[in-house]
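The other protein chains are all here in position, but one chain of the complex has been omitted.
Moving on, here comes chain A:
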Amino acid sequence: MGNKQTIFTDEQLDAYQDCTFFTRKEILRLHGRYHELAPHLVPMDYTNEPDVTIPLALIVSMPELNENPFRNRIVESFSEDGAGNLSFNDFVDMFSVLSETAPRELKAIYAFKIYDFNVDNFLCKEDLEKTLNKLTREELSPEEVTLVCEKAIEEADLDGDSKLSFADFENMITRAPDFLR
């Protein structure tokens, strides 16, 4: 099987396969995509683990994310610095979690991070409003938005602090029929 590639060593590939839900070929393909994003930044040789990051603006221009209303949040929550600059490691990590083989629990954790706009480990009303506005492209009236957010919090909030902790979120989302296809 294609041993001619010189981007990674076999150990690196094995390690990536252990840490993600991808196969060898997919990792190489991912590197190809990563390289495509910024050919002048990303080297074709990753055997010595260069410290390269790609800024958020380039990542969200990928067709996979381009139409996603939460694209900025997704990239931000996977970047190590929180500002949206992704190293190749983060890049692989992101797609691993988003891949269909990733388990529900893992997805729930990252989904929570994505929806948590102000990174306070709670989904408060502002987060929900932002989520809703992104989902509907701000076509709902403010009253409707407030109503929906209040309803959502009322439904999912188990401890009555009028914001959703991860426990609330997990409890709600793992029962959703639509979560995870």
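We adopt the following convention: a residue touches a chain if its C-beta (ideal position, glycine included) is under 8 Å from a C-beta of that chain, and two chains touch if they have at least 3 such contacts; residues count from 1.
In this section, contacts and distances are computed from a predicted model.
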{"item": "Protein name (UniProt record) of the chain left out of view, among \"Serine/threonine-protein phosphatase 2A 55 kDa regulatory subunit B\", \"Transcription factor TGA1 isoform X2\", \"Transmembrane channel-like protein\" or \"Exosome complex component RRP43\"", "value": "\"Transmembrane channel-like protein\""}
{"item": "Touch list for chain A against the chain that is not drawn", "value": "1, 11, 14-15, 17-21, 23-26, 63-70, 80, 87, 89-90, 92-93, 96, 98, 102-106, 109-111, 115, 128, 131-132, 135-137, 139-140, 144, 147-148, 151-152, 155-161, 165, 167, 169, 171-181"}
